[in-house]
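The structure that follows is given in the form of C-alpha cells.
Only a single protein chain was left out; the remaining protein chains are all shown in position.
Let's look at chain A:
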Amino acid sequence: MRIIKLVSSAPVIALTASLLLVNAGVMADSQMDHSEMDHSKMKHGDKAMDHSAMDHSKMKHGDTAIDHSEMDHSKMNHDDKAMDHSQMDHSKMNHDDKAMDHSQMDHDDKAMDHSQMDHSKMNHGDMAMDHGDMAMDHSQMDHGDMKMQGGKAPADARDPHAYSGGYTLADGPYAIGGGRQLKLLDEHRFYAIRADTLEHQFATDSLAFELQGWYGTTFNRLAIKLDGEVSDGKLEESQTDLLWSRAVYTFWDAQLGARFDTYAEGESRQWLALGIQGLAPYWFEVDVTAYLGNSGRTAIAAEAEYELLFTQRLILQSSVGLTAYGKDDAINGIGKGLASLNAGMRLRYEFSRQFAPYIGVEWMAKYGNSADYARANNEATVTTSVVAGVRFWF
C-alpha cells in the first residue's frame, strides 16, 4: 500500500480525479431557478382560497428541471382559512423525464399543518405516473428523523422486545428444555483471507503484498492486515495490524488493536491502533487508522479505493493513500509530517469473483523530512512502477 518508488505521474492522478468526478454526479444543466422567490409577504387576507376549479391538465414543465431548492415558505400566511384543494385534478400533469430536486427544501421548524387538507377527491386514477426513469432525488431531504440510513433511534422508537410477553428463546411455556437449542448462522463464525495486492513491481524489481484476513461473526471480528515488500528474497519492510473489528455503523467498522512494523535496515516499531474501515457514499472503500507508539510517536495512515466495472469481469481499481507521522524516525527513514502519498490504478480480469490477475501502475512520493532522508540515502523520492499481480480471496 505505501511502498512504491520512481517518477511522478501526473496523468494518473488527473485520470483518477476525472473518473471520480464522473461518479460523483456533478451536474451542470440549465435549470429554472426559483431560489430568490420571496413569498414571505404573501397575504391571502380573509378570503378562503378556492382552488377547486384549477385545471393543471395542460401544465408542462418542458425541458427544464425545476429547482425549488431555496424556496422559503416559512413566512407564508394562509391565515385561518382552510384551503380546499378537493377538486384539483393533477391527472394530466406532465413531469416529463426531469429531475425534481427537492433536496434543499426548507420546511423550517414550522409545523405545516395539512390536517385540514382534503385530498379525498383527488383523482390519481388515470394517472400514468412513471417514475421509472425519473431521477427524483430525495436523498438530501431533511424531514427531521426521516432518514433512510444510519442516524440515532428517536426516543419513542419501538421496543423490539415489546411483543415477547417476557419470554425468551430459552425458557417460558413449551420450551423444549436444555437451554436454547436452535442456533442459526447469525451466531456462526466465518473467516476470509484476501490478497488485495500480490504483485511484482517492475521499477524496483520487488514483490509487494497487501493481505487482509478476518475471523468472527457479522459484527465482531478479529482482523489482520499485512503489508510488506520483499526484495532480493528479503523482507525489506512490513506492517502488521492486529485488530478487533466491531461494526458500529451500517457501513463502518471501528477497529482497535496493535501494529507491528519491521524493517530490514532499521528498528522495529510497535503501535496502538485505532481506526475506522468501511464504505463511504459513492462506494469508496476507506480505511483510516491513527497510531500511538513509544516515546510519544504518532502516525496516521489513510487509504481509499474505488472500483469501476467496465464489464462484469473487467474492473479498474483506483486507489490513493497517505501516511503522516508526528515525529521524526530517522533510522527508519520516516520524517515528521506528511511522509508519503501514493496512488495506483489496477486493471483486473475476474475469472471468478475470487480470482483475478491484474496489471497496473503505482505511484508514490515522499515528502518533507521523509524525502530528505531518502535523498540522503540516495533513494528516489518519487517512484512510479508498472505492476502485475493477482488478487484473490477464499
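Note that in this section a residue touches a chain if its C-beta (ideal position, glycine included) is under 8 Å from a C-beta of that chain, and two chains touch if they have at least 3 such contacts; residues count from 1.
Here is the rule we go by: contacts and distances are computed from a predicted model.
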{"item": "Hidden chain of the complex, named as in its UniProt record, picked from \"Tryptophan synthase beta chain\", \"CopA family copper-resistance protein\", \"Cytochrome c-type biogenesis protein CcmE\" or \"Sulfate ABC transporter ATP-binding protein\"", "value": "\"CopA family copper-resistance protein\""}
{"item": "Hidden partner chain, touching residue among A:295, A:312 or A:378", "value": "A:312"}
{"item": "Hidden partner interface residues of chain A, rising order", "value": "22-23, 25-29, 65, 97, 99, 111-115, 117, 119-120, 122-125, 127, 129, 131-139, 143-144, 146-153, 157-161, 163-169, 172-176, 180-187, 190, 192, 194, 218-219, 247-252, 279, 281-283, 308-313, 353-354, 393"}
